[in-house]
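Of the protein chains in this complex, one is absent; all others appear in place.
Which chain is which? They are A, B and C, in the order written, and residues in each are numbered from 1.
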Amino acid sequence: MAEYSFFSLLKNAWNGNRDWKPAWSKAEPKTDYDVIIVGGGGHGLATAYYLAKEHGITNVAVLEKGWLGSGNIGRNTTIVRSNYLLPESIRFYDFSVKLWEELAHDLNYNVMFSQRGILNLAHSPAQADDYIRRGNAMLHGGGDAEWLTPGEIAKKVPGVDLSKSARFPVVGGLLQPRAGTARHDAVAWGYARGADRRGVDIVENCEVTGFLREGDRVVGVKSTRGEIRAKKIAVAVAGSTGRVMKLAGIDALPIESHVLQAFVTESLKPFVDTVVTFGGGHLYMSQSDKGSLVFGGDLDGYNSYAQRGNLPVVEEVMSEMVALFPGLARVRLLRSWGGVMDMSMDGSPIITTGPLPGMYLNSGWCYGGFKATPASGWTFAWTIAKDAPHAINAPFTLERFHRGALIDEKGQGATPKLH
Amino acid sequence: MLITCPYCGPRDLAEFSYQGDANRPRPDQHDTDQARWNAYVYDRSNPAGPHREYWQHAGGCRKHLLIVRSTLTHAIESVAFAGAQGATPRPARRSPKSRTKTGPAKGKKP
Amino acid sequence: MSPRRSTEGGRIDRGRTIRFSFDGKSYHGHPGDTLASALMANGMRLFGRSFKYHRPRGLLAAGVDEPNALVTVLKGTVREPNIAATQIEIHEGLTVESQNRFPSLDVDAGAVNQLAGGLLSAGFYYKTFMGPVVGPLRGTRFWMACEHFIRRAAGLGRAGRDADPDRYERMNAFCDVLVTGAGPAGLMAAKVAAEAGKRVILADLEPVPGGSAKWSGDTIDGLPAAAWAQRTIEALGAMDTVRLLPRTTVWGYYDGNTLAALERVTDHKPAPDKGEPRHRHWTIRAGAVVLATGAFERPLVFPGNDRPGVMLADAAVRLLREYGVVAGSRVALFANNDDAYRAAAALAEAGATIATIVDMRDTVSSAARALAERAGAEILAGHAVSGTKGGKALREIAVQRLREGEITGQPRRIAVDCLLMSGGWSPAIHLASQAGTAPRWDEALQAFLPPAPTQNWIGAGAFAGHFATAAALADGLAAGAKVAGGKPPRKSALPRVETLELDIAPAPVFAIRPSGKAGKAFVDFQHDVTAEDVRQAHREGFVSVEHLKRYTTLGMATDQGKTSNVPGLAIMAEARGITVPEVGTTRFRPPFTPVSLGALAAERYGELRPDRLTPMHDWHVESGATMYAAGLWYRPMVYGGRGETVEQAYVREAAATRAGVGIVDVSTLGKIMVQGPDAADFLDRVYTNKFSTLPVMKARYGLMLREDGLAYDDGTTWRLSQTDFLMTTTTANAGKVMQQLEYYLDIVWPDLKVALTSVSDEWAGAAIAGPHSRDVLAACVAGTAVDNDTLPFMGIVRGEIDGVPVMICRLSFSGERAYEVYCGAGHGLHVWEALMEAGKPFAIVPYGLEALGTLRIEKGHVTGAEIDGRTTGRDLYLDWMLSKKKPFAGSMMMDREGLCDDDRIRLVGIVALDDRPLGGGAHIVEHNDPAEIRDSIGHVTAGCYSPALGKYIALALVKGGKTRHGTRAFVSDPLRKRFGPVEIVSHHFYDPEGSRMHG
């Protein structure tokens, strides 16, 4: 398959764009693989790509029940960041940002990772201390962080309400310059193309309906396209984790599926040049290259697999948006949608061998899965290839909950809706 | 979403506070089985379909309700006061009109 | 040759003139005009520039589906971008500008993009701009440099940065029946339901209801359809069970038959009346919904179909019959169905010449032929328009023979200034799709019809694929009767309709595949997605409907694919050799049409959260306090106003308190009455320590854990009688604790007889602390002694201060002898002033949160900065509070190995050895190199200057905790550029024995 470049564009334009080939081939499933990855979302595709690239394991199938990237990889607000508090998180997400920085070249696919920074606005001295603790933790963990004064914020984000009379006046902001946004769908397509070029079978419209067992061991899957066996079965299905793991007889996990809504406005000329979060509530917003403001807030807060939310969260998010940017009251919401989040009990993910022999689980991404895609795929591939976690994902076990070794960024305990 | 509180009648979602999975009984206060406590705090059945769950009518009568609701469609199958032993959840009403016939006698749990 | 105003017809008032401005130029129109109709009447063709290629664009549609004519409405410096000109009612002073063009609409530099057309094909940006692998532009730099320019070229209108001065509001409504759409079907349904006694809301997005009745030309019950609609509306308006909502778009169908609607209250006026919101956000809880939202006409896809002057056939009819605007003088029609022939007849009647009717079908019905005859037009059956000419206005079309989907033969060139096109109709099923499942494809209509209802709605009229007026009325009648729950309707209730009988079913062809390089054929006009882009997506494997949409951006523009959806799918279906339904359709998402963010924020625009005030709030403000937003509460931070810095002020306040006496407002503390025979037992279960042993009129400090065993909240609980306890919580956690306690009582221990009531607001609280605190009380309290015997540490007495009953508890957060004085909140100010007066001889000072924090840091008391949801009781050295004699919430979970790890961060005190401040959030390291930012062993939770110690001190959570007492470490705060030596000490800095507070 040809490399993408400006010259290939030029050449194809000359030919009326009639010579382009499929970005990835539509594979027919074989009956046997070394590794099956259940879930053709960002994490599953990245895992397949790194299995092939880093470990030379190419006899791999990615099984996707619908169209590739139909889960959260195509429904998020495209933010990439590693502005975390706890050392385990900082190490993991910072590794992810490093992979992001090279991803377009690595994949020969422009995923449009744009390091426009993320700015967490703080609205009280106590909140500022809290953010400074986090910023300092990032710096001590090898990451990047800066503290901005209201004056510096005014320059960076014109239009934000910095008045002292604001209900929650801005006292400062924590900036992570290396954070930014990426084109979400392109990540799925880029990894799919990359994996396909290295020999991975990408099988769409193939829903896993059960697992093949030999004793305790999982040895394959039943699917809508027949039985497929493999030495190793990896599950990376995010919001569908509960459903898929039930097929393997795992009835309870420290995970709940919740709906999170996301929003875009109509397309505007450049309005904001960085990712901004509002500390007086729960809001994150940025502007896409097409000009839409892309934003979101809290979970709806109840278990759901429905990919649709309700009005209270819509109204809350809009209220916060216009509180932060009073000039946006006349800008219009174009579209809203819902994604299903695999909310874990401490807000951090699970990347592990097991829980059954022959099985590997990648889950619990809450609503931070998009930015984790490269590191998740990379460490999951390592874990599958070596049958043991890499140091970077070693803390993200399934047992940590019962053991009390929690990675609780928000300190909210086992309350998924609060993470 | 509209939830028909057995006392207050059909009310908007905004008045309610989700209190989570109702499928996991809290062990007795004197229970010393660590596994049971771990399961209670951390393990969730997370079904795709009917889900027994608690909601509090926090912006109303403040009672906790046991609701069976589909996580696939959000359709509510039944609502009852929580904690009432052996309570059969009552079928949800469709129409917000039915307020006048709503609810048991004051304070009596069904 | 250009569009013009007809001499008669339409609902505009030719007798009156309105002046408005577009791109700085003044125009006039008439009441009833939209911006689109008024500009057309002024001969205007060019309305906008397209997104990618900046192609000149005219009006395509006449309603909310308009993709091209987007403008920005200006009110002073306030901007409202991306509004369709068809949706703007003109009014005196209306000021509008075009967008996405530079320097002007007429001469747009961005049009240069058209030259690079082949390069800018679908998905081009994924394939380039990646930049060099090495060098200074490696990584993401090159892309970001390119992106800078791409972003400037992209985007439609410009948003304002100045605050919108208008107001927004919500309205909650309940009804038996919500009817969306006041066309013939909706009107009929509303009428039937209302006459059956139902409470009805009838919402229509247009300023004048009537839907297609306003321009169909049909006759209903002997009246022109528009007049029938008018009469029906008036009858409905006279009923007090009916609410009519014109200019109201129902845009969201949420769970539980909850619908969201946007009412544009004042957009059509020069200025709002007093108190009038610009937009009103309706949340409607409807027993049943009648969806009568009509349908959208579809364009045909052929080269040059975006030339200004090419428009939807029905849009031209609407312009003519609603606004008296004739879209062209020499007009052609290009269609795949009979229904569009009405447009030719209508325009011919208005004086336009119909140059030709180009019909894709080989055979045309006699009814259509009759219409063509009326229009005086020849029919070119089995032909297609294969190209158009003209720069910013259509001049000429090319027509060729169409054989089995292929263009053949020599083009015939026909001079026209307007081309009407029609690809049939797509029902507006958006709300039904939001509410439920996938729509179903109707082969005859070549359209997606609504899915089966999953909520309580019923469809009617064009929404349901019943396009003709008579069918719509019949649907409306049936729907109205069904939602009214009465008998099936009598046939005689149905109005008589006189209309032309035309077959609406279109030929299943939407796109003409051009021969050679005939130019771009647009599917999605606003996003510049061409038929060739769709075919390229197919070549590259983006064949599922979602991939098609995401790869080409088809249907993602502000019109959300209202016109482009079906033609796009049809092209993909043809490319794949499958049917349209096999390609699938995307799920429609809210909102149906764009909704202002202000409307959704509603009354919270300008006031995100309410202010929560203590009874003494005004006193604090008048006394010069700097107020601090703590959650929703406002609390005094320091009482400054003397030219002091914050540090000087709190040091003064704290020092004066330790030396004499200070007073602080503690009314914000959460307060919960815990009452009932089982109250003591209940408290034993939720607190880590025992309360059943607490004597009446005594208080005890209590700690609560979460179910997972981590520390949750702390506070004192006062036993006021055998069965009545007053629990206090931290200000921040008051609501959460209340909820947790209610959870326990409702679900876990429903048998306990305990009642909980939030009394946070019932009591005002003032804490007086310092060596003279007792003297102050002694000077003003009546009805009780306050000496050490009567009121020992943790004792409670009742008395009176200046005629007001008070309850006094001897508690200390500061480490000094201290008392909390509670009284009814309405008396709070009175008692506070009495205490200030009594304190005068002792130089009493009011102190704020900063001094409160200083006193507690000196004393080593924990608050939310330490109980941050990640710490255990042991981490905070509160082991002594964890009862071993009884189980309590969290007791079985707090001993898990991860929570007992030696490596956990635990509470210590630190003292700055360089006499500089220690800020909250600073980290602690063991090494002495400021340049080495690594190896944090913990962090500062809260720091202050301690007047008692004369040093900068802080509380910190540090690995190893106590074991580090007496050791040297370094504060590392690179974010604030602070590094320096500290000593780790006990967190009990001040009076560790507690002799001062017990004395």
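Basically, a residue touches a chain if its C-beta (ideal position, glycine included) is under 8 Å from a C-beta of that chain, and two chains touch if they have at least 3 such contacts.
Keep this in mind: contacts and distances are computed from a predicted model.
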Looking at what's absent rather than what's present, what does UniProt name the missing chain, "Branched-chain amino acid transport system ATP-binding protein", "Sarcosine oxidase subunit gamma family protein", "ABC transporter related" or "Acyl-CoA dehydrogenase family protein"? "Sarcosine oxidase subunit gamma family protein"
Relative to the complete complex, which of the depicted chains are touched by the chain excluded from display? B, C
Touching the absent chain when the full complex is considered, from C:75, C:170 or C:859: C:170
Who touches the missing chain here, C:132, C:677 or C:841? C:677
Which of these touches the unseen chain: C:113, C:553, C:614 or C:657? C:614
Touching the unshown chain, subunit B contributes residues 7-9, 11-12, 14-15, 58-63, 81, 96-97, 99-100, 102-109
For subunit C, which residues lie in contact with the unshown chain of the complex? 169-174, 199, 273-277, 283, 285, 603-604, 607, 609-615, 617-618, 632-633, 667, 673, 675-677, 723, 753, 755, 757-764, 802-804, 824-830
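By our rule, only the chains that are shown with their structure count from here on.
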In whole angstrom, how far does the Cα centroid of subunit A sit from the Cα centroid of subunit B? 32
Computed distance of Cα centres, subunit C from subunit A, in Å: 22
Inter-chain centre distance, subunit B versus subunit C - centres from mean C-alpha coordinates, in Å: 27
Hunt down the residues of subunit A that sit against at least two other chains at once, touch-wise. 308, 310-311, 402, 414
Two or more other chains touching the same residue: where does that happen in subunit B? 1, 12-13, 38, 41-42, 73-74
Mind listing the subunit A positions that touch subunit C in their complex? 4-6, 8-10, 12-14, 16-18, 20-26, 66-68, 70, 74, 87, 101-102, 104-105, 108-110, 112-116, 123-126, 128-137, 139-142, 145-147, 158-159, 161, 167-169, 174, 180, 183, 185-186, 189-190, 204, 265-271, 280-281, 287, 289-291, 308, 310-311, 314-315, 318-323, 325-337, 400, 402-406, 408, 410-414
Residues of subunit C that touch subunit A when the two form their complex: 51, 78-82, 118-119, 121, 124-130, 133, 138-140, 143-144, 147, 150-152, 154-164, 166, 168, 170, 252, 254-255, 258, 260, 281, 283, 434, 517, 532, 536, 539-542, 544, 546-547, 550-551, 553, 556-558, 560, 589-591, 594-598, 600-602, 604-609, 628-630, 706-710, 864-865, 868-870, 893, 896-901, 919-923, 925, 933-936, 939-940, 942, 972-976
Would you tell me which residues of subunit B are touching subunit A in their complex? 1, 12-14, 18, 20-21, 35, 38-39, 41-48, 51, 53, 55, 69, 71-74
